[in-house]
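Submitted below is the structure of interest, expressed as structure tokens.
A single protein chain has been omitted from the complex, and every remaining protein chain is retained in its original position.
So, subunit A:
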Amino acid sequence: MAFLLLALITPLVASLLVWLLPASSPSNNVQGLKQPHRSHEDHFIWIGRVAMSISFLCMFVLWIKMRLLSDVYQFAFSFRWFQFSLGFHQHWTLRIAYGLDGLSLPLFSLAVLLGWIIFFAVRPPGEQIRVYTGWMLLALFAVMSSFAAIDLLTFILSMELTLLAGFFLILRQGKEQHWDAALQFLLYRGLASVFIILALLGLAAAASRGGLWPASYAVLSAVLFHHSVPHIVFLALFIGVLLEEAFVPLHSWFPNAMQDAGAGVAVLLAGILTKTGLYALIRFGVGMMPQDANDYRLLIATVGIINLLYAAFAAWSAKDWRRLISFSSISHMGLALFAVATLRQTGMLGALFLLVSSGLVSALFLLTSEGMFKRLHSLEFSRLGGLSKSMPIASGFLLFAALGSLGLPLTSSFVGEFQSIFSGFAVLPGFAFVALLGLLLSAIYSLNAIRKTTFGPVLDSTLMQLADLRWLESWPLAVLSLFLLLLGILPNPFAQVALSAFHHLRALGG
């Protein structure tokens, strides 16, 4: 419990600290000493680094202390927020409650890992560091808290906080047209949270006994396991998830936001924020409304497969890395959605693997391409070519990310893909056959982009003289690659933890 609390609270405290500390006045620099790499706001980013490092260490302790084969929430703690009096001797207590199980721990860890990497790998322009660090820490806290929440109210609050922090991050960090992208983010995800909140309220209402609306996940799943929920509640949740997760055709905000965002924000968006929607679908949809999920499995699978193919084709015709990364992420999430629709343990496991590896792959893609962007000021394929010559290390990481994206065995993406399709063959064979096409399409678009960027003849002499990544730039990439490989080569510890959360799915089959 202490470690979960520590992991959660450190980014929040650090964020408050950033806001409370005075912004250093830029007058230090009037001497005319131009120091592009040193900034007067440097200490703020160190606050972020230290805070996320503490969370990162705590995360390892959580993995070690996690008890396998137990489907109760672990490390749980809660505190009372406020209380309604509902007449004689009856109180309705609102709580903030946290805990982790096999489903949330992997995603929580993904958020912590990527948050940690973001602070070490990305440095925004000097004058933005304070604002960036403050909002980024808050956003990370919010998203970690939404994964660790075990109470509806806590989840809803965290989701709204994510929205707020994400909006300001995009607004203050964008490269151009910040306002458009930020507003789109706010509107789409705001609408998403409206739907999800409505669905969660519906859930609580359906589970209500004696006028009390339960909010704790444990109570909700226990009660709802034997009772059905109106279909409209599930549909509201599903629409909310489609918006939140940027599923076609409600995805426009995601590529737009990615196009304009700075690297750190882009990692946050593609790596973490677009993973909350599917989490909500598994947690609330499959976990608490299994009957409804079963009734709508064809719908979910169809949407998933359409996303898989549509986004893959869109990624094929992308003209720059950012758009390719966004659509490749959507495509992987489409397969994960299909895996969820199989409603089997193997499928859920596959979806979870896909969520985590898509986060890792997107981050690796984004950070590597950022290294190229810093030197070239462009990520359009038409401006790149033959970079292997001058930047072999960056090209190597980019190739590795592409291999992860196309689901090469020994990376975690492969584990997720084959589990999803394996599970699909059991219950939805037609869809699973179509899903196999995704294997081919992802190879086409990933290797196309690699061929245009790092292979081939060098376009012009400026590309010849680029400096390769320095050690400081490349070690975060190495860490990400290591995690991708580790989960792909030794997936079992991860799978055992995840499976512990899927006990209750046995009722639905395999």
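In the analysis below, a residue touches a chain if its C-beta (ideal position, glycine included) is under 8 Å from a C-beta of that chain, and two chains touch if they have at least 3 such contacts; residues count from 1.
Here, contacts and distances are computed from a predicted model.
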Per UniProt record, name of the chain withheld from view ["Mycothiol system anti-sigma-R factor", "ABC transporter ATP-binding protein", "NADH-quinone oxidoreductase subunit L" or "Asp23/Gls24 family envelope stress response protein"]:
"NADH-quinone oxidoreductase subunit L"
Given A:Leu171, A:Val219, A:Val458 or A:Val479, the one touching the chain that is not displayed
A:Val458
Missing-chain contact, candidates A:Ser193, A:Ser328, A:Ser388 or A:Ser481, resolves to A:Ser388
The one of A:Ser317, A:Ser378 or A:Thr462 in touch with the missing chain is A:Ser317
State which residues belonging to subunit A touch the missing partner chain.
249, 252, 310, 313-314, 316-318, 344-346, 349, 386, 388-389, 403, 406, 408-410, 414-415, 418-419, 421-422, 425-427, 429, 432-433, 436-437, 439-440, 443-444, 447-448, 450-451, 454-458, 491-492, 495-496, 499, 502-503, 506, 510
